[in-house]
Each structure stands twice: as C-alpha cells, then as structure tokens.
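For this view, one protein chain was removed and the others were kept in their places.
After this line comes chain A, so read on.
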Amino acid sequence: MKRKMAAILAGIFLIASLSGCVSKDANSGDGNGGSTGNEGGAEVSIDPLGAYKDPVKVSIGRAVDPNYQFDNEDTAENNAYTRWLKDTYNIVTTHAWEAAQGTDYEQKVSLAIASNDLPDAMMVNETQLKQMIKADQLADLSEVYEKYGAERLKDIYNSNPGLLDNVTYDGKMYAFPETTLPSAPLTWIRKDWLDELGLEAPTTLEDLQNISKAFIDNKIGGEGTVGIVGTSQGGSLYSTFLSSGDHYMNFSPLFFAHNAYPGIWVKDKDGKAVYGSTTEETKQALIMMRDWYAQGILDKELALRKSAQELITSGKSGIFFGPWWSPYNLQDNIKNDPKANWRPYIAPLNAEGKFNSNEATGSTYIVVRKGYEHPEAVVKMLNIHVSEKDPSYEEVLADKQMTSQEIPLFIVAGHGDQLEYAVNSTEKYLAGEIKLEDIDKVNYGFGYEVAEHAKNVKKEPYDNYDIQYWDINGDAAFFAHVYSHLNGGSAFVNADVNYTRSIATSKTKTMEARWTNLEKLEDEVFLKIIMGSAPIEEFDTFVKKWYDQGGEQITKEVNDLQ
C-alpha cells in the first residue's frame, strides 16, 4: 500500500521534472560553482568546495544527544552550522528522523534498513553497512568521490591505508568510513585518593586489586564506596570483534592482562583461528574475576546498573577502564568535586610486563541511499568538514566549537597519526619548544586548535596534568578537548601497546544465522561465573555447547578468511 503510494508519487515527480526544461539540469544539477551552463562537451572543472546555485536537499537520519545544550532556539536540525552550510553552499540538511544516540539510533537505522525507507544519507555501523550492501541499498560512491573529493579528503584516506578497501566491494565504494582513532583501554584512577591513602600507581593486577580494596575499606567515596566499575545493563563485559573500539567502561583489560581476548578471533598456538572467548586464558581471567567479585573488588551490581557512569559522577567509585578520551565523560564529576584528579595508568600488565589490547577495527560509516540524486552533496559536506573553512565561517561560528551535535554527518576524519600529532605538538608548544605557527594547520587542523586553546585551560607547570593545574572554566568549549588530549592522550601515545587484531571483523555466513544464540550462551555463562551463581566448570560446558551449536562451522569459516 505504502509502496504503491510512493511509486505513484515518484511517478508524478518524474513527469513534473520531465515536463520542466531539460537544460535546467545543467545549471542546477552538478553545482559546479562558476563554470556551469557550459554546453560544449568539454570536461567542466569541478570545484569540490563550490557552492550550489540552487538549494540541494539532503535528508539525513540523525543521532542526537538528548542532553546537549544548544544556543538559544537552535536544534540539531537547524543550528548555526547548518545555517552556515545553507547560506554558504546552498546545501540544506533536513532530518528524515532523529533518535537518541546509542541503542535508540541503532534500532532506528535497523528499522529503516528493514523497511527500505531510507534517508538520503546516514551513519551506520559495520554490521548495518554489510547488510545494506548485501541488500543493494547503497549508492556507489567511487565516481563522486573521485570527481568531487577534495584534495584534503583524499589525503586523509590515503594516509589511512586499508580504510577504503574495507568499504569497497567489486570495485564499488559504498561508504565514507570514519578514520578510527587508535584506542586501548587504560586504567583510570582517582589520583587524589591514591595520594590520600599513600598508595603507589598500579602496574599489575595485584596492585589494582589492592588499590580497589583500599578504596573500599577506607570508604574513600563515603558510605557504599564501590571498587572497579564497568558494564551497565545491556552492555557487554568486553569489546567484541563487532564493536572492537568499544573500550569505555567495561572489563576488557582484566582479560587482556591474562593474554585473553574474549569476543574477538585470535590465532591459537598452531596459527589456527579460534574464538577468544573459548580459550583457556579467558577461563583463567574469569576465575580471577569471580574471586574479585566475591571479595567486592568489582562492582557488585556490574551489568545490572542502568548507568555505571553515575557512580563516577557522584564520586562513589575511583577506578574504571576507558580509552584516552574518557575525560570527555568525566567533566560532571570534576564539576561536582574539583579535587577529582582522574589519571590514566598503563595497567594492568600481563605476567611478562606487556600491556595488551585488542585492536579497534570497526568504525562508523557515512552511507548514501541508492538512487539519491545528489550523492556529491554528501562528498561536499565531507570536504567542507575536513578542509580549511571558508572565511565566512569565522564570522558566524568563530567563538563556538562545533560538535557532532551541530555538524550533520559528523565523522572523525584525519590523518592516521592525527592523535599523536595533536598530543605531541601541543606538548611541545606548551614546553616552548615550538611556536604555534610551526604546527601544521592545514593537515592537522584539530591538533592546531587544541594547541591554540591549550593555554586558556592549562596552568603552569605545563607538564603536570593533575587537576589542580587546570582551569576548567578558562575556555569551557575547549576544556574537554585539551584535557582529554593531554591527560589521556599523552599517556596513551607514549604507551607501548601490544595489539591483537581480530581475524574476522564482520559476521560470516553461518554467524548471521547462529550468532544471537551463541552470544546469549556466552553472555549468560560469563556473567554467571563472575557473579558466582554458576561453578567455574560451567565454562567447559559452555565451550562444548558453543562448538556444537554452530561454533565449529563458524570457526572453519573464519579460518578460511586467513
């Protein structure tokens, strides 16, 4: 019924556009800035940053942060950035729908895919991308990228080898991937609490255990102090091969320190692919976690809480695991308690003293619906996002840092070493070794901005990142950026991380049919073992069941990927 209606409407539009003059297309369609209307067959020059003559509409499905504060009457759909985009380039973004970021958004995207009712462009995860490619719902972007992609954009993708290969099938490019920032879960601890109790910084699992115990025994966060917090209700205990970059607030490091990589596909000693959750190392990690849980070192309500983050914000807990950018989420806690001095530690190390992590492979992708008339508009939006801004940008938007909430189709896009560069140049700039002008503003625009604002929020001494040497109100829009890059980023880029990459990074054929079941098996057993409601022997039963219920076939398929 609905489909028929759509077909009729589409028919009407088609007739309308046919009866309009054909030559008009030359003016409005491609938006070549000045060089339109050229009727000779000669190749028209294309300006990747040129404005359209007539407004071009892009309808997008948008993830929004319900807690984000916009200026005045602004919304995610109509704000300073989108208005600037419209005024300067004649690109009009509208929202086909919006949903709260996270599971709500994922759900909405899945529904849009299933009903084939797609916005012109949206952001999807890897599983969704594969599904859409299989269903032939996506536009082939190779040509528009080739033609309209700005030099900067191409530079960025060229400096991230393999990124575009991941979205290219049969020579067709289907998405613009985010340039994944490197990530490994560090241990974040309230250093002010460590100092108060006279404790050393941790390196091993044992240190971590002792610190957590000391925090609890001394009731350092008041009555009901919780040890190590992590997974919330509905979350996963560790990052998996389908969400490999998901390192914020779960328990991955406790596994990594045992050389265990649950949730991803690793090589066994014979070089064969094996699912990390079924290995002996994982079992050992579970045995330890079970013991820690019983002692109260791990949060008693792990995986049950609506939001484990609350414990951090309210100062009930002083230990969690998270990537270098975790301080973005610590601002509320710091506002509540200006003494809260969160510092990252390269811990826990494994028995050989190595710091292990899985390697983030997944990413976010911008996709364009098949049949959308202006795929190049999306390319242009990306060009604008990554390139040096038009002078008009300074006039309208200079005093406010635009975020993913204002910028439609926001992805992190930078050179492969963008984080390292931003951290190092900011540090050098603060140390007085280089001048601001020495920083490569063209290729590392964001790194430049971080350095530019650093002195507004960082007090001397510049090489000490404890909270008392920061001015949180000095530059509210930039505090989180600078604080995260220096406090988290510098620890991370200087760390020697021993990465393990998953052999499979998306579902194989049998996985598509069986994964829900296997995942349920795993989630249930692991949690039960940790929380002590099932004996550790259950692990062996789980492994057997896992292989019987499809794991055998899946392992074979993953081995074929090698």
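Just so it is clear, a contact is a pair of C-beta atoms (placed from the backbone, for glycine too) under 8 Å apart; a residue touches a chain by one contact, two chains touch by 3 or more; residues count from 1.
In this text, contacts and distances are computed from a predicted model.
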Out of "LrgB family protein", "Sugar ABC transporter permease", "Solute-binding protein family 5 domain-containing protein" or "Thioredoxin family protein", the chain not pictured bears the UniProt name "Sugar ABC transporter permease"
Among listed residues A:75, A:115, A:295 or A:541, the absent chain is touched only by A:115
Filtering A:47, A:281 or A:301 for touch with the omitted chain leaves A:301
Had the left-out chain been drawn, it would touch chain A at residues 1, 3, 106-107, 110-111, 113-116, 127-128, 131-132, 134-137, 224, 233-234, 300-301, 303-306, 370, 512-513, 515-517, 520, 523-524, 526-528, 531, 533, 549
